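In this view, the complex is presented without one of its protein chains, the others remaining in place.
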Amino acid sequence: MTAFDANWSLMTPEIVLAALALLVFTIDFMTGIHGKKPFIGRLSVLSLLVTAVLVVVTNSTSGSIAEVFVVDPFAMVFKLIILIGVAMVILISMNFLDRERNAEVYQGEYYSIMLFAALGAMIMVSSADLITLFIGLEILSISSYVLAGFKKYSRPSTEAAIKYVVLGGTASAFILYGMSFLYGLTGSTSLLEIGQAIPMLFEEYTFVVMMSFLFMLAGFGFKISIVPFHMWAPDVYEGAPTPVTAFLSVVSKLAGFGIILRVFFLGFGGVYQEWAFIIAVIAAITMIAGNFIALTQTNVKRLMAYSGIAQAGYLLVPVATVVGDVGINMIVFYSVAYLMMTLGAFAVITLVTEDTGTSDLSSFAGLYQRAPYLAIAMTVFLVSLAGLPLTAGFIGKAYIFFGAVAGEMLWLAIIMIVTSVISFFYYFGFIKQMFMTDPRPNDKELAVPGSMQTVVTVSLAVTVILGILPGLVLDIFNTFNWMAFF
Amino acid sequence: MVPVTFFLALAAILFCIGLYGVLTRRHLVIVLVCIELMLNSVNINLVAFSAIGPFANITGQVFTLFVITVAAAEAAVGLAILIALYRNRNSIDVIKHDLLRW
Partner (left out) sequence: MIQNAWLIPVFPLIAFLILLFIGRFLKEKASYVGIAALALSFIVSVLVLFERIGGETYTFVIEWITFGESTITMGYEVTALNAMMLIVVTLVSLVVHIFSREYMHDDNRIHVFYSYLGLFSFSMLGLVLAPNVLQLFIFWELVGLCSFLLVGFWYFKPEAAAAAKKAFLTTRIGDVGLLLGLVILFNQTGSFDYGVIYAAVENGLINDTLITATALLIFLGAVGKSAQFPLHVWLPDAMEGPTPVSALIHAATMVAAGVYLVGVMYPLFLASSTAMTVVAYTGAITAFFAATMALVMTDIKRVLAYSTISQLGFMILALGTAGYVAGLFHLMTHAFFKALLFLGAGSVIFAVHHRQDIRDMGGLWSKMKITSVTFLIGALAIAGVFPLAGFWSKEEILASALLNGDGFLFAIALITAFMTAFYMFRLFFKTFTGEYRGGDHDDPHADDPRVDAYGAADVAEADNPRDESMDKEAHVPPAEDHGHHHSPEENSGFMTLPLIVLASLAVVAGLVNLPFMGYPLEGFLTEGLNLGSQPHGALWLAILSLAVAGSGIALAWAMYYKGAIAEDFFAKKAPGVHNLLLNKYYLDEIYTAVFVRPTVAIGRFFWEMDKSIVDGMVNLIGRSTSSTGRSFGRRHNGQLQTYGLVSILGGIVVIALAFVLRGYFG
């Protein structure tokens, strides 16, 4: 089969999103580059929602374009996560960009680059070929570099961007270097063919196969910020505009998990036993270091960075312990939970830190008195991140935990649960500030704009509903044959 | 004919030089150039495998073209950020940019 008689309609959502992103870009030109453009924000959200609908519709015909670009349940769910995530980030951004102190940002460009980032992430999770995967990854990464530096007259923002671009470029080089050996050994860039060849190749070229695995692990590990490739995250998170921080910690990270699963399960699935232990060790150090360092942080954005590192550690646990569809169930469920609770938290963080002008933890002082709804919602998000019952975070963690125990990795399960108890200490820091401290004298009641209200309410509803009725999505996931496109 | 391992060794050396440069040079432009160096070492690998590897075929060259394109985009964005940074700080010395820290 050649690529040209393939079923190109499978790519409809991506093509539509690309067209809409260009449309947004064009409208921006026509309306002059400066000024506030909330309508472009709304148009972007609309574009993402349209694309999300298309993703669901086209999934009924799962298949692939020359086994390079694939549509399967895995791609669909991750695309929905990405699209909803970006839509919520844009809703947060609309409020963020509305403020005087962020007037320097060119709004139209901001939104369209956000859309291109979503496009890159979509291509990434839909790819079953190293080249496609790399292109998707770079579209996402390059857009992220730009977004991190979008406040171009702000010193922290540009510094974050340069750190991100240099380290991100290096990480890309590592991934590529690893990929080049895979190609050399198999003569193919298709993950399916690589997957078939790997068990035999491993016997013959153990060293090279493991080298290439580890180079890719280092590169992808950078993108999802796991220890020891995490050092950039706190700095970049702190410097980047807050909605972009939300984007990096949610969309970028989850899309990274998407390709990790694709590459490692499809490509290296045959030698699972050989690398599972390495992942387990990395997951363990990631959980330990992330949670413990978060204890010492007083800057909200840095704290969320370390918290995000720790969460990435939890997400890695099933990669190391459970093979196949059940493992993907766990990761996808936790990803949905993580998306909602983290974006909800970031919505509140954006509102509060922008209002008080500081990202110190004390900016949350007396939030309960200033905006009771926000404080309660934030508490639910934090409690979910920490993993208390009746929240999606608990179900997700418990599910992963069951998997680790069933996979006979008791030590990893214990580390997971102990570190999650430690995480209570720093999440409590927030709760204490919100409920048990009086607001600072000049802090008035906090008005919550509509777009924020939407994000917080949606996140809150999903976090709680999935905490009480996880069956709603788990039952659907159970029916999926995640990577069935061939 | 030159065996493929020679090309791989060259690529490995180039990769290491690039990495060393990224980690040690103070001039940000040179740091960005060193990233290009690393990406080019990947290109050498791919082209070598494509021409005389155990499974020589055209895919590796296609991959190389994509890598070159992406490297160009990345360099463009990197330089743009660099200029923004220079405007703010009047310096492109790596070690001066440590506003974001612990």
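Order of writing sets the labels: A and B. Residues in every chain begin at 1.
The rule we apply is simple: contacts are C-beta pairs under 8 Å (C-beta built on N, C-alpha and C of every residue); 3 or more make two chains touch, one makes a residue touch a chain.
The structure displayed is predicted, hence computed values, not measured ones.
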| item | value |
| --- | --- |
| Absent-chain contact - pick from A:A21, A:V244, A:A320 or A:A365 | A:A365 |
| From A:P38, A:P389 or A:P449, residue that would touch the chain that is not displayed | A:P389 |
| Sole contact to the chain not displayed, among A:L23, A:I414 or A:I465 | A:I414 |
| Contact set of chain A toward the excluded chain (per top definition) | 162-163, 166-167, 170, 206-207, 210, 214, 218, 221-222, 227-232, 235, 274-275, 277-278, 281-282, 288-289, 292-296, 298, 326, 360-362, 365, 383, 388-390, 394-395, 398-399, 401-402, 405-406, 413-414, 417-418, 421-422, 424-425, 428-429, 432-433, 435-438, 469-471, 474-475, 478 |
| Touch residues of chain B, complete complex, unshown partner | 19, 22-24, 26, 31, 94-95, 97-102 |
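Please note the rule applied: only the chains that are shown with their structure count from here on.
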| item | value |
| --- | --- |
| Length of the line joining the C-alpha centres of chain A and chain B, rounded to whole Å | 26 |
| Chain B partner contacts - residues on chain A that touch it in the complex | 130-131, 134-135, 138, 141-142, 145-146, 149, 152-156, 158-163, 165-166, 169-170, 172-173, 176-177, 179-181, 183-189, 234-236, 238-239 |
| Chain A-facing residues of chain B, complex | 4, 8, 11, 15, 18-19, 22, 28, 31-32, 35, 38-39, 41-42, 45-46, 48-49, 53-57, 59-60, 62-63, 66-67, 70, 73-74, 77-78, 80-82, 84-85, 87-89, 97, 99-101 |
